[in-house]
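Pasting in a structure now, in structure tokens, and then I'll have a few things to ask.
In this view, the complex is presented without one of its protein chains, the others remaining in place.
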Amino acid sequence: MPGLAHYLVLSALLFALGLFAVVTRRNAVTILMGIELMLNAANINLVAFNKFVAPGAMQGQIFALIVITLAACEAAVGLALVLAAYRTLETVYVDEINLMKW
Amino acid sequence: MSGEAIAFYLLAAVTLASAVVVVTTGNIVHAAAALVPSFLGVTGLYILLNAEFVAGIQVLIYAGAITVLILFAIMLTEGGTGLAGRQRNEQAAAGAAVAAAIAILLVAVAGRTTWTPEPGTLPSYTPGAIGQSFLRQNILVFEGTSIVLLVSLMGAIMIARREE
Amino acid sequence: MLLDWGYVAIFALVGAAMVSLPLLIIWLISPRSDYPQKFETYESGVPTIGQAWSQFHVRYYLFSLVFVVFDVEIIYLYPWAVVARSLGQLAFWEMLTFLVILVLGLLYAWRRGALEWV
Partner (left out) sequence: MAWGWELLRAFVGTIIIFSAVAFIAVMFGVLLERKISAWMQSRLGPKHVGPQGLLQTLADTVKLLQKENIVPARADRTIFASAVVIVPLAALLDYVVIPFGTTRSGPLIFRDLNIGVLYFAATSSLVVIGILMAGWGSNNKYALIGGLRSAAQMVTYEIPIGLCLVTVALMAGSLSTVTIVNGQQHLWYVVAQPVAFLIFLIAAIAEVNRVPFDLVEAESELVAGYFSEYSGMRFALFQLGEYGEMFAMAAMAVTLFLGGWRGPVLPPVLWFVIKLYALIFVFMWVRWTYPRFRIDQMLNFSWKVLIPVSVLNLVVTAFFVVAVHR
């Protein structure tokens, strides 16, 4: 029977993969994908705690729904920023976006 | 090895394998396409954790809406023409080390602390319980989220639309 | 409850196998002939010019943006719809404020021209 520790280990690995993507990828859209993976890892933890530690109040699942909502908002605004940057700077690679203003 | 354990390891394998593909592949569109199986793997994990409603929402929003948003963004930026560019910057080794360190730290902390399960049992019909809790205890969060949605919609439109 | 989703998993797996069965059949029995012109992409006879992967207007993104926000709004409608009958008047007014705030978003997108296609 997979216990709480199983889910925590799995979400730690998924979080590490997402963090690796955010830290080492050059394309801004792929960085946003890494952030989505990290948010998913956090959601697994929330729902796992809701089942194993505090089943009565459903707080974990409510928090997971809020995190999904904010992930959608974050993806929307983040990709809008990427598009605006692409329109003015013609590049999406973050290491080339290093000028504050010219 | 009960059925649930087999399902857990299968879903964990699917999620982590497609997450590795998202992280390491050079082709951006392959990365976006590989996101979908990892989201569906996480949906399976929610079902194992008796969170059916959150699983349905995860498929509807993550695999349905956010992946479409990412795919549109990829096609609006340089899309295929930029595939040749190298996708990973020079701090790959350092990044891997940091990520591995954090993973080991998390696992160590998770292993050592003991959680005391509170009394109470999971309600059988989760959508009803979530609705009750949203509209009774968490009403402030509920209205706050709608304001966050409104603000992010307005902000994103303002940023993305070219000011004529 | 887990049994329900076991059924759905089997439905998806067996379904995927049955959908890819015809593909296996054509892989086995279909003829092979590869003269180069056949693999040119179809542009009603004209030889293809340029890359298919050119960029597109930002309006595609704006539509999917407003869609994501409204799809997320539907998350909160489902649980409320299930318990609306038992929760009574207060829940109805709470839900109404939620909907009004988000219809404001739609009006803003409408006024701002995010919903224009051109």
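The letters A, B and C name the chains in turn, as written, and every chain counts its residues from 1.
The working rule: contacts are C-beta pairs under 8 Å (C-beta built on N, C-alpha and C of every residue); 3 or more make two chains touch, one makes a residue touch a chain.
Remember, it's a predicted structure, so these values are computed and weren't measured experimentally.
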Touched by the hidden chain, restricted to displayed chains: B, C
Touch criterion as defined above, residue of B:67, B:87 or B:146 at the omitted chain: B:67
Positions on chain B contacted by the hidden chain, ascending: 3, 27, 29-30, 33, 36, 52-53, 56-57, 59-60, 63-65, 67-68, 71-72, 75, 125, 127
Contact footprint on chain C, counting only the chain that is left out: 1, 3-8, 10-12, 14-16, 18-20, 22-23, 25-27, 29-33, 36, 38-44, 48, 52-54, 56, 60, 63-64, 66-67, 70-71, 74, 77-78, 81-82, 84-85, 88-89, 91-92, 95-96, 99, 103, 106, 109-110, 115-118
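One rule holds in what follows: only the chains that are shown with their structure count from here on.
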Length of the line joining the C-alpha centres of chain B and chain C, rounded to whole Å: 17
Inter-centroid spacing, chain C versus chain A (mean Cα positions, whole Å): 21
Sites on chain C at which at least two other chains make contact: 58, 61, 65, 68-69, 71-72, 75
Interface hub residues of chain A, defined as touching at least two other chains: 65, 68-69, 72-73, 75-76, 79-80, 83, 87
List of chain B residues in touch with chain A within their complex: 2, 4-5, 8, 12, 15-16, 19-20, 22-23, 28, 31-32, 35, 38-39, 42, 45-46, 48-51, 53-54, 57-58, 61-62, 65-66, 69-70, 73-74, 76-78, 82, 85-89, 91-92, 94-96, 98-100, 102-103, 106-107, 110-111, 115-123, 126, 129-130, 133-134, 137-138, 141, 145, 148-149, 152-153, 155-157, 159-160, 162
Chain B - residues contacting chain C, complex: 3-4, 7, 44, 47-48, 50, 52-53, 57, 60-61, 64-66, 68-69, 72-73, 75-81, 124, 127-128, 130-132, 134-136, 139, 142-143, 145-147, 149-150, 152-154, 156-158, 160-162
Touching residues (chain side chain A, partner chain B) in the complex: 1-2, 4-10, 12-21, 23-27, 29-30, 32-34, 36-37, 40, 43-44, 47-59, 61-62, 64-66, 68-77, 79-84, 86-87, 92-93, 95
